[in-house]
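See structure below.
Note that one protein chain of the assembly has been removed; the remaining protein chains are unaltered in position.
Entry: chain A
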Amino acid sequence: MRRNITAYGFLCGALICFAFFSWYPMVWEVVLSFQQTNFVDPPIWVGLENFVTVFEDAAFGPAWRNTVMFTVLALVFGYGVPFVVALVLNELRHARAYLRFVVYLPVMLPPAVGVLLFQWFYEPEYGLFNQILGFFRLPALDWLNSTDTALVSLVIVSTWMNLGTGTLIYLAALQTIPGELYEAAELDGAGVLKRIWHVTIPQTKLILLVMLLLQIVATMQVFIEPFLLTGGGPENSTVSVVYLMYQYAFNFGNINGGNALGVMLMIVLMVFSAVYLRVSREDKS
């Protein structure tokens, strides 16, 4: 009984925190998205008006397009690269702990610091990246200054900042694969690629799927990279849904519009979250 009381105590603490800091704001977000309020006069219920307003905004389409594009590109880079790094680390016999630390290092940097570091890397004239390109006699790129490369540049930042976490999770999954499977594959004459294809991937299928869904949910909320590096530009090419939400709520003084946009994003993310929950359940069973 005493053990139960302690457990319930911990549970209550967590529930109160979630209720106050997560669920309460989420419920209010939904409520406010259907209201018009200035926080002085009583709010007015306006039905779907806020949703119509943001839907008709010229930046609405580009924001969703950019967000989807960012998510897709982030999956190509941010999903694949950590897996490959984890595979390499898993295969290494020496200096694995050291390299694991090196890979995880960027995660320890505050996101704003990481982003500002890349601001220098991307600097057109003296930035590290163009210096490297110059060393190999390759033409300099405009990085953040071009509509063609700005979004990709943000994806690179995001991938670098989150590489460590993804790699460690994949590495943990890889280390649960019984060594006998690899030995058997080797005895059957399987090379590295065949071992990965026939042993590694099937054995980590569920974690790969879960990570894929989490990655989608996380990258669709991209904000800090465009906010700090491009200001949504050039020519709106990096305006994301959350960036637009921020603009509505804090720069345009239309917090209800911002909430409507937040609800739209929440609905989209809920679909992926539902799939994630289903996959997790299957994983457990």
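Following the convention adopted for this analysis, contacts are C-beta pairs under 8 Å (C-beta built on N, C-alpha and C of every residue); 3 or more make two chains touch, one makes a residue touch a chain; residues count from 1.
One rule holds in what follows: contacts and distances are computed from a predicted model.
One chain of the complex is hidden; its UniProt record names it "Sugar-binding protein", one of "Solute:sodium symporter small subunit", "Aspartyl/glutamyl-tRNA(Asn/Gln) amidotransferase subunit C", "Ubiquinone biosynthesis protein UbiU" or "Sugar-binding protein".
Contact with the chain that does not appear here is found for just one residue of A:Asn90, A:Asn145 or A:Gln203, A:Asn145. Counting over the whole complex, chain A has residues 21-22, 24-26, 28-29, 32, 38-41, 53, 56-59, 107, 111, 123-126, 142, 144-147, 158, 161-162, 164-166, 169, 211, 214-215, 217-219, 221-224, 229-236, 242, 245-247, 249-253, 255, 258-259, 262, 265 touching the chain that is not drawn.
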